[in-house]
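Heads up, the thing below is written out as structure tokens.
The complex is shown incomplete by one protein chain, all other protein chains being positioned as in the whole.
Going in written order, the chains are labelled A, B and C, and every chain counts its residues from 1.
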Amino acid sequence: MSDDTARKDTPEQAEFRTYCREWLQANKPGEPPVRLPQSPLEIMTTEQLGYLQAWQKSAYDAGLVGCDYPVEVGGGGRKDCQKIANEEMLAARTPFLPNVIGLGMAAPTVFYHAREEVKAELLPRLFSGEDIWCQGFSEPGAGSDLASVQTFAERRGDTWVVNGHKVWTSLAHFAEWMIILLRTDKSHKYDGLSYFVVPIRAALGKGVTVRPLIKITGETGFNEVIFDNLEVDDRYRLDELGKGWQVAMTTLLHERGAGELQTPRAGGMKNKSSHTISSSAVIELAKNTRRGEGTAADDPILRDKMMQQLIREEGLKQNQRRSRVQALLDHPMRLLLQNKLLASEIAQSLGSLALEVEGMSSSLYLADPNAPARGQWPMAYMNSYGMTIAAGTSEVQRNILGERVLGLPKSK
Amino acid sequence: MSDDTARKDTPEQAEFRTYCREWLQANKPGEPPVRLPQSPLEIMTTEQLGYLQAWQKSAYDAGLVGCDYPVEVGGGGRKDCQKIANEEMLAARTPFLPNVIGLGMAAPTVFYHAREEVKAELLPRLFSGEDIWCQGFSEPGAGSDLASVQTFAERRGDTWVVNGHKVWTSLAHFAEWMIILLRTDKSHKYDGLSYFVVPIRAALGKGVTVRPLIKITGETGFNEVIFDNLEVDDRYRLDELGKGWQVAMTTLLHERGAGELQTPRAGGMKNKSSHTISSSAVIELAKNTRRGEGTAADDPILRDKMMQQLIREEGLKQNQRRSRVQALLDHPMRLLLQNKLLASEIAQSLGSLALEVEGMSSSLYLADPNAPARGQWPMAYMNSYGMTIAAGTSEVQRNILGERVLGLPKSK
Amino acid sequence: MAQPNNYGFGEEAALLKESAAKFFREHFPTDKLHALVAADHNPDRPPVCQWDRELWQQLVDLGWTMLAVPESAGGVGMPVAAVAGLVEELGRAAFPCPLLGTLNATYVLVACGAEGTAALADIAAGEAATLALTNRHGDWNPAATEVAYRDGALHGTAWFVQDAAKCDKLLVCASTASGLGLFWLPSDAQGVTLEGDAIVDLTRDQAHVCFDGAAATQVSGNALAALNTALPAIWTLLAADMVGAAEWQLQTTVEYVGTRKQFDRPLGFFQAIKHPLVEVMVQIDAAKSLVYNAACACDTEAEKAAQFAHMAKAAASDMAAYASSRSVQSHGGIGFTWECYVHLYFKRQKHSQMLWGDAGWHRARLADIVIGVAA
Partner (left out) sequence: MAQPNNYGFGEEAALLKESAAKFFREHFPTDKLHALVAADHNPDRPPVCQWDRELWQQLVDLGWTMLAVPESAGGVGMPVAAVAGLVEELGRAAFPCPLLGTLNATYVLVACGAEGTAALADIAAGEAATLALTNRHGDWNPAATEVAYRDGALHGTAWFVQDAAKCDKLLVCASTASGLGLFWLPSDAQGVTLEGDAIVDLTRDQAHVCFDGAAATQVSGNALAALNTALPAIWTLLAADMVGAAEWQLQTTVEYVGTRKQFDRPLGFFQAIKHPLVEVMVQIDAAKSLVYNAACACDTEAEKAAQFAHMAKAAASDMAAYASSRSVQSHGGIGFTWECYVHLYFKRQKHSQMLWGDAGWHRARLADIVIGVAA
């Protein structure tokens, strides 16, 4: 980190930063034994997962994960220290934390809306990564339009009986728990929704079936989950009956990085083989790609496109920086709500540019020894559509921005 | 014309083509005494109009205008000969015909929907160009949404009393007659519309006021027309009461070149000073624009953009050619309905490209002696917004294509 | 000479296009394609060649592989415009087969004149062929070939050879003592090894072909002249394939968004979905019009053929990228799954975009013709 960042630390943060730095120097894991996926959502093998879970556990035990949560729920009881840990883990180029849905979406939602004893029961193993979490919002009939969730929970005394079908549930095949949006009342669209946490692994064959969905890349990694009379204790309901939509907002807000609590983040470690997804990687690719007499990096049109890409990336980066400078902001959500749209579309144009740089070699895929960058670019380009579609398509993001920020009339 | 085209002529067409060629050789007007506008809708001075009216009159007297209309209404009584005349007039690079709204929109509408005696009264002087026509569809509150016309016609026996406000009426300041969409019934949106022809020049000060509107280019040329108790005889109503919307469709269909009757067209003549609006003109511009050591035509990025432009132009041209090859068509309107959208957007990107080629010199406007191409490109670029907005914005065109051709559900 | 108004696309051509459409509709619906090529989803899957040999044989028996072979050489001698109609339907079906390669070889052999007739007879006899002239960098300049002809045999490797595993013959561009030559040989000849590539596109196979002293018949001593004559038709037919594939993408997507509901409306109600699909249609139509214009130029206006073919392939490549992108995006989550057919065309189009030069490559060459070579 730049000293400048350090300069702004509180005494607690400064002391904690030093601690993190020293611990990471001593304990950062070495070169992984397996090819690491590009993100936690692409974890495909138990080898990958095992290696990453071990890392999260050690980071948690050292106090680098969940620092800002109270001690009672398994947190570190510190103040504004997660960002310090994140900065140091990123600087140290550690592996990423595998329990990404748990840390980014489930933890804050459970923390703000679950009963005390449930928090104490679930959060420690979530922070340690021992329990992987997944999310059950989307359904075959409810994609962008979350509120039309049909999966139904019927009350039987203190038990709920769940029937229905969730899709795009990343990590479900590894998950112990799922945060889930359920319909408890068919007569109201929004107020008929309630929010639960439900067991997955423990209930396999006992009301829960997990089927892998295959992406257009050929990768597995996300799933459909079918509920057939799964019984869930009422204690696992979050907040009041019919308040599911409001609870889901907590989840989505934190997913977009717009929530109260800092999500624990680590990463930066790459296999020697693997490549980052950024314009600088494409520039490197171009420098190493022969074009006529020279390289693709000499082609004026590709140079122009690579600079357009670089400028868009820097713009997003500077948006995130400016979003913390009050005097240069108007609408509070204006920049935050752009993050997902920009990140996903920048990734998409980057992928398409990389294929243009590779030219005919972009036809070569993972298993081809002659594929540039081991065929990651065609895969990255295809995966970018997961980003522009999942968690609210780009079209929905633009509606949200037009309506919430610009105040234009609703399009629905 | 290519011999190939000639090869396809019927005997009547072949004989008429020869006649046109000979007449044009003998009677094509010489270099105009005034700067010609880029299109009839930009006619600003009576000098320009006078010169062009004289030309239309002589072409009409020679039988080159209105050839396919029956003799009774002042036409030539020929079959499929207007296209021959058009081809020959274009090939001969004559001036264009000034009464463009009359020929393209009013004539077919009057012909299909007016009473016999009204046709005989109005069409001859329309064809000859002695009477200039204008169109009164748009209103301050009815732009793209034509059907919300408010200008009201109240019946008093055989007379209609018109009150209201029309805008974007090109040529109104020269016009003798206006085709106009009026509301005759406030209780039905579509069926409450009726279609009339109303006098303009004769009624100035007697119920009609014409005010010039100024375009963002600074040019005048279109107007707003205010009706204050203008009295119109019922004979000037076209078709039945409440059928205005259907009649307007005849007008718009012919405006889009999708109608039964071929619109008389001429043109191609340029002042020595004036420049065409096409990618080849921009390529010329680039060749004559210094850039560093070379010219703008050596800049790879500009070359790429100029070729994109050229390809779009050729694509539109080939669309029009393919639209007459049945075996290569599916939906009958699919290509025709794209014409306006493509032509206007191609003109817009062309203008913007020309400014990029000119660089800092694009800051110079008409009166500047150092302005490239006499400052026509900044003006052309600005005028292109007239094209993407008028007669149904590009947004509306896309709705029409999506709904009528692709069969997608209506967006309204 | 001027082009005929109707692109020379007469009744015979219309009939051929219709029967091709009918043939693929009946014999090769998309679910059959998916079952044939998408059984194994593993992204690490090794090189593989998946096609329906019987169906291909029917296509050969229909005479479609010899359409471009002149009657003098025992073929049908159809104009490029008519062949483009057939290829458009082939693209719409994304039918995995060596037809394009065979047609490409045909045009090159025709341009070789007398020396090419024997080889053309093989094609007229129903053999499939493909071109081998690209180097490891995917350079489309034939002079960059890595294959050399010496001592009566070919040495070196040709890269990015399309549908190689489906072909009986190879038409190879190789450097010789006296410039670039073209050579004809069986793909299973002594000294020829096909190294399959592991590619993204599931509807094609691709290989780099290693020549280690393979005997071959020279069919031209002036490869550049022959190729320059033939390439416009080659570019045009690939563009026709892309137009057909894009029509499938548009139609399939329009059907989906017309029925799939979100926010209590069919997706197609929303202009954010509708207008991009209109733009797809607009781009398809321009590319299609440019394809038949280029084809017609190949048939009747040779001096304009290259210029118009550059336009057609450039337009088709940009169009295909956009059509593919919208086909997946408009399908939403389901479009991101292997089960949904759109990825088959998405991948085929990506491959076609780069094949025989991407949009920028063709525009750069067009500029050299229209503007003149840059100072």
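In this section, a residue touches a chain if its C-beta (ideal position, glycine included) is under 8 Å from a C-beta of that chain, and two chains touch if they have at least 3 such contacts.
In this text the structure is predicted, and so the values were computed from the model without any measurement.
Considering B:Pro70, B:Pro124 or B:Gly143, the position touching the chain not shown turns out to be B:Gly143 (whole complex). Against the chain not displayed here, chain B makes contact via residues 138, 141, 143-145, 148, 167-168, 213-219, 289-292, 301, 348, 352, 355-356, 359-368, 370-371, 375, 378-379, 382, 385-386, 388-390, 393-395, 398-399, 411-412. Hidden from this view is one chain, which touches chain C at 270-272, 275.
On the side of chain A, the interface with the absent chain consists of residues 2-5, 8, 283, 286-287, 294-295, 297-300, 303-304, 306-308, 310-312, 314-316, 318-319, 321-322, 324-325, 327-328, 334-335, 338, 341-342, 395, 398-399, 401-403, 405-411, using the contact rule stated above.
Basically, only the chains that are shown with their structure count from here on.
Inter-chain spacing, taken between the CA centroids of chain A and chain C, is 40 Å. In chain A, the residues that touch at least two other chains are 301. In chain C, the positions touching at least two other chains are 265, 270, 360.
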